[in-house]
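Heads up, the thing below is written out as structure tokens.
Of the protein chains in this complex, all but one are displayed in their positions.
Note that the chains are named A and B in the order they appear, and that numbering of residues resets to 1 at the start of each chain.
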Amino acid sequence: MTDTTNNDYVAKPTPMIIQILRGIALLRESPVGLLGGSIVAFFFLLAILAPIVAPYDPNLPILPFALPGTEGPNGEYFLLGTDHLGRDILSRVVWGGQRVLFYATLATISAYIVGIIMGLLAGYYRGWVDELISFVANVILSFPVMVLYVLIITQIGASGANIVFAVVFASSPGIMRIVRGLTLDLRTRDYVAAAQTRGESGLWIMLVEILPNARGPLIVDACLRMGYTTITIGALGFLGLGLPPPDPDWGGMITQTRSFAGAGFAHMTLVPALAVSLLVLGFNLLADGLREVSIRD
Amino acid sequence: MGILLLKRLGMMLLVMLVVAFLLFLANEGDPYSIARGVLGPYAQQEQLTIWLQEHGYDKPILVRFLEWLGRVVTGDLGVSVQYKRPVAEIFWSRLGNTGILAAATFAIMVPMALILGVLAGMKEGSFLDRFISVLSIGTTSVPEYASAVLLSVIFVYSLDLLPGSSAMSNGFDIMQLILPTMVLVLYGFGYIARMTRASMAEVMTTHYIRTAILKGIPYKRVIVKHALRNALIAPFTVIMLQLNWLLSGVVVTEYAFGYKGFGALLLDAALRKDIFVIEACGLAAVFVAVLSQTIGDIGYTLLNPRIRFN
């Protein structure tokens, strides 16, 4: 014990990035989870590298109704074909993916911040705080989700920020319930009692003693929710309530081109449909793998 | 037990009341926008004011809310701006159509999900378990709008087996019901199946199942009598909650296939600010959702002797 690099033992939360890396390392044990993780990583990589990967401007009309694998007038190559307006589908899917992932991540993280705060308060303080928060959550959760989205978006208008707001509004009650349940369980642990008996504040206990121990189930749930938010953003686009055109989003691409599917141009609509399914599958498999791994340890 | 029931019903009423007020506030909170919606964008300020007075919109909002609530409870849902007809005339038949779709979906989805879930959960980690788990994760990953497109391409455009639209303009046609049902079942069954599997798998590791096996009763009876009774309590609640989810799903599915149901009506009304239709649909959706939640809660209590006799 002569040379310890860490001279201060004060509790420090492990950096998030290290935790994520550790989680990925754990995934070695679950082939299904690893597959899911790879799919998700692939889409994130695609989103980040969109300017490099996408061959053309996603909104540039080049050659309408080109089938996959055909060439354009100036030697363009359409790996996945073009849509009815002549825009390259590969470019649109890649850029659309970036948009979907950006808003899904932003919305999920925001919803988590709200849900965690509410859940910790309700679960730790119980009593009327809990009943009030739970009642509000009950009211929101009593709406079928899509009905709620339609009502909110038609009221406040379709835009990226509004979609994020709607997702936070609709899904933070569910997160709050999970966090509340975990908190109710964790608050009975002796280490929480120990913190109380040494006079720690409620804030410290919630954030330092309870929250870090709830991370396992929350990470699993966050993966599932990322998938679900992806579905939702797509659904809003499909219903014409999504991100405003002409920038591509997957749901919008499906709805704009599906009338041409019967005329032999199914690729226009199938490509974004498969893309959204694959990404969601990735999130779901990843969540399943993480759950399996976290139960085992 | 009786108190619990009363409490649940009371809670349900309270939630409904709050939801009704929120819906009312969102739609009729600003009377001028209603008047403008009815009279058109070019109406003069005076015209609007006169219209508002004629229709009683000058009263305080709480009074208007209570009056509106009274009308809704007695079945008067107002007049649709878009169709210029009483909302009740359109609303109930649309709700009925959705009921048919929901019933068909549940009739297929629930037994399938329960059977697959129980089979998977009986032997955790077996090949069958892994297969069913991956299958249910896979199908749950395909959103309704994606599977609608995929299934249309296969069954309508390639195989030419089914009609691509479910508008039912020439009366009820069961063939037109198949695709929407398929879409909803595909997306929905996985969740119930996985919940059932988890519940069953958990029950199979309990000590009382060990007791039952070590008591020397036949395996079949262990499953049917000891395991299922406990394992199906949790899925029951999940199934009831799925009604809520189904109402979400029908919005997208009905839109995708042009099915004339309540979800399509709501979407249409919301886009066109047809306030009385929105209010009727919103209330109906929440009513169904809250009712199913309440039934789920009460059912959970009834199925669970630990709570029932306390």
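Following the convention adopted for this analysis, a residue touches a chain if its C-beta (ideal position, glycine included) is under 8 Å from a C-beta of that chain, and two chains touch if they have at least 3 such contacts.
The rule we apply is simple: contacts and distances are computed from a predicted model.
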* Structure fact -> Record lookup, UniProt, unshown chain, options "Heme exporter protein D", "Peptide/nickel transport system ATP-binding protein", "Ubiquinol-cytochrome c reductase iron-sulfur subunit" or "Carbohydrate ABC transporter membrane protein 2, CUT1 family" -> protein name "Peptide/nickel transport system ATP-binding protein"
* Structure fact -> Missing-chain contacts on subunit B, rising order, are 7, 123-125, 206-208, 210-219, 221, 225-226, 229-230, 233, 303-306, 309-310
* Can you list, in ascending order, the subunit A residues touching the missing chain? => 1, 4, 6-13, 29, 126-128, 130-132, 135, 189-191, 193-200, 208-209, 212-213, 215, 296
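Throughout what follows, only the chains that are shown with their structure count from here on.
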* Structure fact -> Taking each chain's mean CA coordinate, subunit A and subunit B are separated, in whole Å, by 23
* Any idea which subunit B residues touch subunit A in the complex? -> 11, 14-15, 18-19, 22, 26, 133-134, 137-138, 140-147, 149-150, 152-153, 156-157, 164, 244-249, 251-252, 255-256, 263, 266-267, 270-271, 273, 278, 281-282, 285-286, 288-290, 293
* **Partner subunit B, residues of subunit A touching it in the complex** => 32, 135, 138-139, 142-147, 150-151, 154-155, 227, 231, 234-235, 238-240, 251, 254-255, 258, 261-262, 266, 269-270, 273-274, 276-278, 280-281, 283-285, 288
